[in-house]
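Encoded as structure tokens, here's the structure I'll be asking about.
Just one protein chain is left out here, and the rest sit where they should.
Take a look at chain A:
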Amino acid sequence: MNDLWDGLVQAGWLVITLDPELVEITLRSLQVTLTALVIACFIAFPVAALLSVRRFRLRRLVIAVLNALMGLPPVVVGLIVYVLLSRSGPFGVLGLLFTPTAMIIAQVIIIVPLIASIAHQSLRDLWAQYHDLLISMNATQGQRIRALLWDARRALLTAALAGFGRAIGEVGAIMIVGGNIDNATRVLTTAIALETGRGDFALALGLGFVLIGLAVAVNLAIHRLGRTEVEGRW
């Protein structure tokens, strides 16, 4: 209990004094995760819409694989990205290992299946409603996809938030590909792992509370922006 209390006090102190190191790693956490989230959404949403609108032979298989990949173990993703980006790997020349870019790549891989699966669920239901009407109106494939994505925007927001949640709290992959280097690739989760290993539970807990607060704040901000609770049901 004492540790928890110390952690809370520590968290409050870090926040109040705007501890420069805390600010830095918090901003890096946000930068990495939000960048990964935006990229992942640009990939996952069209994929989800295409899977809803188009009938092709391997559709069911693709959906099943996407669903399975929702539970992709981050450590394994980290390992694979590490191997690909390491000096001797195929993308070694790019020199991306142990940079925030590598962390973003790993996070994108982790959250794309999650976002695409959740988005697909709601887009599929909406497509079932719209199917006859859009066909009757001769909407092109692109128009169908755009109509679905626009009209399901609230559900897509939920999918994006799920992706954000998974990415911001993720430690296994970014630890491996980022390396937790001070001033370069250290983020909240890797810092927590480090401080826990060092035995500085109060600081680790403090960082943990900051992380939770950050996740809640981002969710609230996005809901406010999307006016989810204010108007309509979609």
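Operating definition for what follows: contacts are C-beta pairs under 8 Å (C-beta built on N, C-alpha and C of every residue); 3 or more make two chains touch, one makes a residue touch a chain; residues count from 1.
Please note the rule applied: contacts and distances are computed from a predicted model.
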{"item": "Chain not present in the shown complex, as UniProt names it (candidates \"2-oxoacid:acceptor oxidoreductase subunit alpha\", \"GlnQ_1 protein\", \"Oligopeptide transport system ATP-binding protein\" or \"Carbohydrate ABC transporter permease\")", "value": "\"GlnQ_1 protein\""}
{"item": "Identified contact with the non-displayed chain, of A:L66, A:A147 or A:M175", "value": "A:A147"}
{"item": "Of A:A139, A:L194 or A:L214, the residue in touch with the unshown chain", "value": "A:A139"}
{"item": "Chain not shown: contacting residue from A:F98, A:Y130, A:F164 or A:F209", "value": "A:Y130"}
{"item": "Touch residues of chain A, complete complex, unshown partner", "value": "126, 129-130, 132-133, 135-139, 143, 147, 150-152, 231-234"}
